[in-house]
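All protein chains but one are shown in place.
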């Protein structure tokens, strides 16, 4: 199991590369990853800062549950989920997910499923700070409304 | 445009981290990546080595075309595709794809589409070497036959 | 509503915009049969927004999920992580 909440800045590529080193050579053929990063704009305005609040203990429990469910559903060799909380600046990584499997479909689908589940259900809340003051984000952008599905 | 064929070993996480540095801060909210790695087993046997042949000039042209198509179809901030050719050992990375976009669906779907297109159409051929000798791989595993689609 | 020493109680928590709206982060109740009742008692009968979520003991629950002494009940707005 490797999933955790970080109150400090995270380095996603380093986290992924560190996990990669732990994989037995030749077992995985596919690695899929997703990184969510803070933008300097929202639907409303330019952003200066964000505070990511969470429900301590429930987030840890929820991430662990997500990892477990993904590992049950797909034949993953490994899986990592790391989520930031606290003060976040534009350009800062917020979440990183990595999935390792023998074949690509499992890694890609598990990674996709994990970020959607996390976005829709993990108990985190964003408070954005811009020139017009602070406000809580009411809801995430729908994962399936943007971009054309092939 | 950033896509190339490499005759030398590649370091996917380094390639992705290097691309990340080039992104303007705060513009992208999502980064999706895929890495294909050589396994030490195939449907047939244990593997010792692989030679990846390609059709020089056509592969470069094809990767450039794929990148261009992906950028037309999805609002990507950036995209990178790197593919190995030559002698490859178990554990060696074969291909790395990275997609950056404002919102997650574009990055995830573009990356997924790119690896499927590349697998099905880019003019590369694998010759596997195992204890029973060398043979050409007849066809790739179907991207959609393995793992459960959510 | 105040906690009595040596007696179990229900711990109620509010998060994010809901905490700001309610004006408190947590409160203890002597008892409540379910989150619906916990909400009423903890908020002095404030109207309950349609979209709020509830968790009992760190798992998502319903407003009529039975609650017992020692449980933790949390109310929060739609999540926006990731």
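By written order: A, B and C. Residues from 1 in each chain.
By definition in this document, contacts are C-beta pairs under 8 Å (C-beta built on N, C-alpha and C of every residue); 3 or more make two chains touch, one makes a residue touch a chain.
Bear in mind that the values here come from a model prediction, so they are computed numbers and not experimental data.
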Report summary line: Note: the excluded chain touches shown chains B
Report summary line: The missing chain sits against chain B at residues 36, 52-55, 57-58, 61, 83, 94-95, 115, 118-127, 136-140
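By our rule, only the chains that are shown with their structure count from here on.
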Report summary line: Most remote chain w.r.t. Chain C, using mean C-alpha positions, is B
Report summary line: CA centroids of chain A and chain C: separation to the nearest Å works out as 27
**Report entry** Length of the line joining the C-alpha centres of chain B and chain C, rounded to whole Å
**Finding:** 48
Report task. Take the average of all CA coordinates in chain A, do the same for chain B, and state the distance between these two points in whole angstrom. Result -> 22
Query - Per-residue overlap in chain C, given as positions that touch at least 2 other chains - result: 82
Query raised in the report: Which residues of chain A are in contact with two or more other chains?
Result: 36, 115, 119
